[in-house]
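All protein chains but one are shown at their positions in the complex.
After this line comes subunit A, so read on.
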Amino acid sequence: MSKVVFDAIVVGAGPAGNSAAYTMANAGLNVLQIERGEYSGSKNVQGAILYSDALEQMIPDFREEAPLERHIVEQRIWMMDDRGHTGMHHRSDDYNEDLPNRYTIIRAQFDKWFNRQVRDAGATVLYETTATSLLRDPGGQVIGVQTDREGEGFYANVVVLAEGVNGLVGQRSGLRSELRPEDVALAVKEMHFLPQETIESRFNITGDEGVVIEAMGTITDGMIGTAFLYTNRESISIGIGCLVSELSRIGKDSPYQLLDRFKAHPSIRGLLEGSEMKEYAAHLIPEGGYRAIPDLVGDGWICVGDAGHFVNAVHREGSNLAMTTGRFAAETIIMLNKRGQACTKKALGAYRQRLDDSFVMKDMKKYKDVPRMLEKQGSTIMDTYPRLMNGAAQTWFRVDGRDKKTKENEIVKSAWRVRGLGLLGDAVKLARAWR
């Protein structure tokens, strides 16, 4: 094979890789993208919520063509105990706007569409091809990638590692260490088909409106984790995930058993009734936060998306960070390309600067202490408080001939009994981690 040197090779075709490849190809760079799946999206797993802003930055009119399911008009946050939930619902007709802010999507379809835009922009995309290692020159500069297909490898001025949470190229090449169990969550998810009308009546929505439920509580057996339920057009995505360290330390049940229990929970059961499960998937989510972010650039390589641990676990954001980091990396490479500058570690450092100046790193830094706080307070937050809250709600709402003062006292006592002075400490710790 004659040795073609691409301007850039992008490893992976998820939101980060597609954003990077699209942005660079659109700027006229000669881009090669390598995806191990049969097509972009075939191996990609997410809840999935699409945040418009990150995509709009690249494809302003994406709503015209992209396969979107429903725009979110209602968000429910539930604290669950074994028998019920107490929560907050937020719904507004304001979300029925011309350019909605959040959508549910089905990644297999959405990613395929996004990747089509990458190809139309002029990038060369290889599927069913797994990048296995980085090729380096004698000086250590990365000059390309080797794959699992026969051949001498592909060459480029820079390699964008958008290979996802468990990116093997970066790990094998020593660019980042193996995942630590406390930095990564294992989530399982199912897709349940229901007729459109059933979904709309069950969730009190019409047209393309959608509802999102995020839940935590005793459903995870006291392990640090959350569950979700998202409405798609003709299906419901439902899932649950816990930190791997917790699953191995505490885990009485495997993740899919947790999901079965969640599905059977009295608050959820009715929403799924009569549905047909059509798909199941499992995925790792990098939730270690700011402190888990590895080196992001080196001589001839740059790291984006899940591979760089860009997930804001508190706000359930990830794909938007993937897209934004992908775009920032691409724009950095485009700038160097136009200047005729080599993609050295120093030159690529501009990417880190852009991240620091943007919401990406600001948000990552804001919640940098949350993982540690959770590590220590996990079962209190996931088990004790949800039980307290649901118990308190029952005491408050039941009318049983007792006077209200007595009830208030009972609620305060029940909290005091369980946590005592710890209540104050928990509040302080939470506030600190949140700050």
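Definition applied: a contact is a pair of C-beta atoms (placed from the backbone, for glycine too) under 8 Å apart; a residue touches a chain by one contact, two chains touch by 3 or more; residues count from 1.
Just so we're on the same page, contacts and distances are computed from a predicted model.
Could you check which of "Iron ABC transporter permease", "Electron transfer flavoprotein beta subunit", "histidine kinase" or "DNA-binding PadR family transcriptional regulator" matches the UniProt name for the chain that's left out?
Choosing among "Iron ABC transporter permease", "Electron transfer flavoprotein beta subunit", "histidine kinase" or "DNA-binding PadR family transcriptional regulator", the correct UniProt name is "Electron transfer flavoprotein beta subunit".
Per the definition of touch given earlier, which of A:D61, A:E150 or A:E197 contacts the omitted chain?
Of all options in A:D61, A:E150 or A:E197, contact with the hidden chain holds for A:E150.
For the full complex, which residue in A:S42, A:Q57, A:S133 or A:T198 touches the chain that was left out?
A:S42
Touching the absent chain in the whole complex: find that residue among A:L126, A:L168 or A:V314.
With A:L126, A:L168 or A:V314 as choices, the missing chain is touched by A:L126.
With the missing chain put back, which residues of subunit A would touch it? List them for me.
Contact residues on subunit A toward the absent chain are 1, 4, 32, 38-39, 42, 67, 106, 108-109, 124-129, 147, 149-154, 278.
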